[in-house]
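With one protein chain removed, the remaining protein chains of the complex are shown where they sit.
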Amino acid sequence: ACGGTTQDDADDEATAGGDEPAATADAGGEFETGLSIAMLPKSVNNPYFEASSTGAETAVGDLEGEYEYTGPSDTSASSQVSYINTLSQQAADVILLSANDPNALCSSLEQARAAGTSVVTFDSDVDPSCRDAFVSQVDGAEVGRTLIEMMSEQIGGEGQIAILSATANATNQNAWIAVIEDELANNPDYANMELVTTVYGDDEDEKSFQETQGLLQANPELKGIISPTTVGIAAAARYLQGSEYKGQIALTGLGTPNQMREFVKDETVTEFALWDPTALGELAAYAGAAVASGIITGAEGETFTAGELGEYTVGADGVIVLGPPTRFNAGNIDDFDF
Amino acid sequence: MSLLSPPAEEQSQTRTGSSRLDAVLRFRELGLVLALVALVAVTTSANSRFLSQQSIRDVLLATAITLLLACGMTMVVLTKGIDLSVGSVLGLSAFGTATLLSEYPSLPWPVAGLVGVALGAACGAVNGVVIAYGRVPALVATLGTLYVFRGIVYFWAGGSRVNAGDLPRDFLDFGTGRLLGVPYLFLIGVLVVLVVGQYLGRYRGGRDLYAIGSSEDAARLAGVAINRRLLQVYVASGALAGLGGVLHAARYGTVDASAGSGLELNVVAAVVVGGVAIFGGSGTVYGAALGALLLTVINNALPVLGIDQFWQRAIVGALIIAAIALDRLVAVRVGRSLRRKDSHVG
Amino acid sequence: MGGASVDRSPNGVVEPVVALRDVSKSFGAVRALRGARLELFTGEAHALVGENGAGKSTLIKVLAGVHRPDGGTVELDGQAVEFGGPGDARDAGIAVIYQEPTLFPDLSVAENIFVGRQPRGRFGRIDRAAMRAAAEALFARLGVRVDPDRPARGMSIADQQLVEIAKAISTDARVLVMDEPTAALSGVEVERLFAVARSLRDGGAAILFISHRFNEVEALCQRVTVMRDGAHISTDPLSDVTVDQIVRRMVGRDLGALFPERTAEPGEVVLEVDGLSNEGVYKDVSFDVRAGEIVALAGLVGAGRSEVARAIFGVDARTSGAVRVAGRSLPAGRPRAAMAAGIALVPEDRREQGLLLDLSITRNATLPRTRSLATLGFLTGASERRSAREWTGRLQTKYGSLGDPAGTLSGGNQQKVVLAKWLSTQPKVLIVDEPTRGIDIGTKAEVHRLMAQLAAEGVAVLMISSELPEVLGMADRVLVMREGELVADLPRAEATEEAVMFAATGQQEAA
């Protein structure tokens, strides 16, 4: 599998292995019960993580553990550090983390792990040396390819496009954008498409809204916008809906069906994609429990069973991939509720 | 002991100072207008789409909410206070209004809007009571309520958000709708600016605010009902932030607990750029409105000009400093000229 | 014996317009008023005198609704009233000119006068033209020219006081209270003020006048009330008492001479001012002051005396000229250098320039000397307290404790703290700007004695004063400034009232 949101780094891998507390995989082993599992999202006031939390809670319930959902209200790495410290102080068995920064959390994560806490990241990774495993929503390359493919379909494979991203430092966003850029440069299908700019809405509604507006003004020839973030795509859709650009500009990206339903119905948006954040949370919880129970250590090739989600295999760098993204359009959107 | 002959009848000539002062004040707002015009001209020459209908509408829409908050902030700052809680109040009201509308879709949206405004006014009343009757400095009190009100929204919202799809169609239409091409929201903003401007300039209550900000001791001795006025001002600021929240909900459709975070410093910046003295007693709401407009136009123009996004904040910061430096320059000049003519016995 | 006032009541009414009965008021442990009494009748001008801190200002603040009394009553037309605030008192027809000007610096002069009472036109809008006209009319009545549209910021104290007066008379009050309104005014303005006050009095208003200047009291008032230590001492028709009697009641003892005998021989030149100029304010001012000499700088308000003093001390800039102390040139704009050279400046506006009102008396009294009071660069507070106790003691300052904020002292005691602050630096050159403004007669004599003593010890004293008797009584030499220029240098023998006035105004006395 591909590294997803992190760059491959053989050295890190080597040191990671060396640093880890002596643990050997016990592939057929049972999940321990009574594990205390805490989910630490980028920030607590985000429906996306709320959905993940629901999934994780279900899983922890099935595993008869204790579940906690806690985190800062701002999306800063320094606030997350305090929460990691708190959790390690409380001797949590597992931390499920969506990181605001790939490096800033490392030292406190190391301290937590030294104190016996297993760390599984999901959604947004940290440096592989600082966690046991990473549950990736999808294969990073797959997301990038899906996004550019949808865009190409919607604008007829020709014209200028732009990207509306989240924060400038978001690991996953930047990885997907890299894939998109790579596809545009190397895939002959997209030879007539041009990426003019990438702007950052910081995962804030207003900012994303204004950036969309700026994009359209600055680039009169623009044909489409890709927004690989749920906040961004909703804000952009909302702007397009109320402007003269509605129907003129293609918009796709990653969004939740509940947020986007209205825009799909009124044809502001044709098609977008996302994975199921609830399943993501659920898988993360199982992965965390698997690490804590010694079923996996995060080494490539290990397997575990994530309840009803089925069996998963750990890929290179300890990455576990949930599955391909789902595309949502007028035809299927009413089948989903998250 | 009469040392001097009685003053000659020179009453007619005493008006010189006023015209100079007026000229200077007018110059202050004129300066903003000129800066605006220059900015628009440059941007348009770089990209003619900047003056397209859509683009103008976008700017007006984006200004509308800041305009409301700037009105409230102007009143507060005139009394030598500050209201740092406006962003949080806006968030609370936006979330409250949106939640109300999504849970009771049959409720006419103006009613929900009024609830939002009332919510804002209630927050303002908390500020006002603490500041006027609790004698807590405004900066301290509103810094506190900035946290408290935001905490309440978080508490209320949890991780949930209200999506555009949950809101009544007519409410959202109002958010983007327009009269003769001008967005409703902007019209509301302008209306509020005019009303507040008249009140501040031409009504005793408004002048009292200047008096309080200029010298609270003197105001007390002059019999100004300071506590009542302060309470009113913070309620007004809260209510306007509440109204801002309602408009925010209508315009963006998506509302979560962080709506309006960090807005307070933008609003203070607009007011300061607009020439309202941060230590009270002078400035007009028209200036503040122009300040808000200028900042919004800059925010919109920089991307159009192709200026790197990362420079925007830096430029806004530099602009704030330039604006107050300009004010200072003018004030020094006026001060000097006033001093020269400061002889009282004719 | 008080029958005089009954006679003077124009309509034979014998009931006082205003009566304060057994009023007491404490600030913390300070009992500012203990059973104070006062009655004002229509058509009389009543003087209220007493030492600094006697409670005069506090008493009128009770009358004006600023302070709520702890005990006693305020009666209006025989009815006990309770004022909720200054607004209530104003509405009841009581206008007050407070001791310290209370203007709104950002508002125009006209608005300052009419705050809360602006004339209104249609829809309750303020009629600015009417307001301006009314302000102009008021100034015309006072015979002064002040631009009603200029902001109050940057006005001289005298101008501010004029605006205060205009504000007070604009209400056509039945009771006009003036708390040392003349302290900042020169003769001509005082005359005009009195003329207006007399016409108000003759129109049936009651006037309460607080002053430390007995010639003014005599010029305006019919009766005089003396207060001491917050209590009422006596009320008499002015014709029945002598100044000596009043002073004895005020201070509770006999007073020596107001101006001490002085015989010191001036020594070396200590302070040299050479061609000092500041664009537009004063130009080419040159003089010198010798050790042991008291030189007075006289002139009308606004002549530029204070500016010169400030430039010498270095708080204000100067455009050209030199200042030398004992032959050594001082850099411009560096007060610390001036202090190091031995200059001390007691500024004219004690609240703005002299004191940190919120900080303790100790901190105020030792501020210029923190460095010399420190041991190895550190201050523990003990040395500061010792110094403060010593110097406030020498000046017989009245205070509760040294830790009290300076702002809680009465005006005169505040002035003493400023004096203590500067005398403690043991200067070679002492510049005092209106050193006895707002100071009671007893303290005034003390201050004069102190200045004489300092001169005798070899200090060069430069005294700016608007009080001619003080100038003539104290100075070895009188310098006179007019419109920013030094126009006369009169040795003591030639310094008569007429000569100084002539130089100050540039014309012969009119009447």
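Each chain carries a letter (A, B and C) given by its place in the written order, and its residues are counted from 1.
Rule of thumb we're sticking to: a contact is a pair of C-beta atoms (placed from the backbone, for glycine too) under 8 Å apart; a residue touches a chain by one contact, two chains touch by 3 or more.
As a working rule, contacts and distances are computed from a predicted model.
**Q** Missing chain, UniProt name, options "Hydrogenase expression/formation protein HypE", "Autoinducer 2 import system permease protein LsrD", "Alpha-ketoacid dehydrogenase subunit beta" or "Heme exporter protein B": which is it?
**A** Answer from the record: the omitted chain is "Autoinducer 2 import system permease protein LsrD".
**Q** Wait, the hidden chain, what does it touch out of the ones we have here?
**A** Over the full assembly, the chain not pictured touches A, B, C.
**Q** Among C:322, C:367, C:456 or C:499, exactly one should touch the missing chain; which is it?
**A** C:367
**Q** Kindly state which of the options C:156, C:171 or C:234 is in contact with the chain not pictured.
**A** Spelled out, the listed residue whose C-beta touches the missing chain is C:234.
**Q** Just to verify: which one of B:269, B:292 or B:334 makes contact with the chain not shown?
**A** B:269
**Q** In the complete assembly, which of C:43, C:72, C:101 or C:342 touches the absent chain?
**A** C:72
**Q** Considering the complete complex, identify which of C:302, C:354 or C:411 is in touch with the unshown chain.
**A** Reading the full complex, the residue touching the unseen chain is C:354.
**Q** I'm checking contacts with the chain that's been left out. Which of A:31, A:122, A:200 or A:328 qualifies?
**A** For the chain that is not drawn, the touching residue is A:200.
**Q** May I ask you to list the residues on chain C that touch the chain which is not drawn?
**A** Its contact residues with the unshown chain are 1-3, 5-6, 14-16, 19, 21-22, 24, 28-31, 34-35, 37, 39, 41, 53, 70-72, 229, 232, 234-236, 313, 315, 335-336, 338-339, 345, 347, 352-359, 363, 367-368, 370-371, 374, 377-380, 398-404, 421.
**Q** Since one chain isn't shown, list which residues of chain A touch it in the complete complex.
**A** Counting only chain A, the missing chain is touched by 44, 68, 70-74, 76-78, 81-83, 85-86, 89-91, 101-108, 111, 127, 167-169, 174, 200.
**Q** Over the whole complex, note the residues of chain B touching the chain we left out.
**A** Touching the chain left out of view, chain B contributes residues 82, 84, 130, 134-137, 139-141, 143-152, 154-155, 262, 265, 268-269, 272, 277-279, 308, 310-321, 324-325, 328.
Here is the rule we use: only the chains that are shown with their structure count from here on.
**Q** List every chain that touches both chain A and chain B.
**A** none
**Q** Suppose every chain is reduced to the average of its Cα atoms; which one is closest to the average of all protein Cα atoms?
**A** The most central chain, going by mean C-alpha position, is B.
**Q** List the centre-to-centre spacing of chain B and chain C in whole Å, with centres computed as mean CA coordinates.
**A** About 42 Å, centre to centre.
**Q** Which positions in chain C touch two or more other chains at once?
**A** Residues of chain C touching two or more partner chains: there are none.
**Q** What residues in chain B touch two or more of the other chains?
**A** Counting only residues that touch two or more other chains, chain B contributes none.
**Q** So in the complex, the part of chain A that touches chain B is made up of which residues?
**A** On the chain A side, the touching residues are 44-47, 49-50, 53, 73, 199-200, 204-206, 209-211, 213-215, 217-218, 220, 234-235, 238, 241-245, 258-259, 261-263.
**Q** Quick check on the complex: what are the chain C residues that touch chain B?
**A** 64, 66, 85-91, 96, 98, 102-108, 111, 115-116, 118, 120, 124-126, 136, 140, 143-151, 153-156, 158-159, 162, 186-191, 280, 300, 302, 501, 504-505, 509-511
**Q** Note which residues of chain B are touching chain C in the complex, please.
**A** It is residues 1-7, 10-11, 14-18, 21, 198, 202-204, 207-208, 210-211, 213-215, 217-225, 277, 280-282, 335, 338-346 of chain B that touch chain C.
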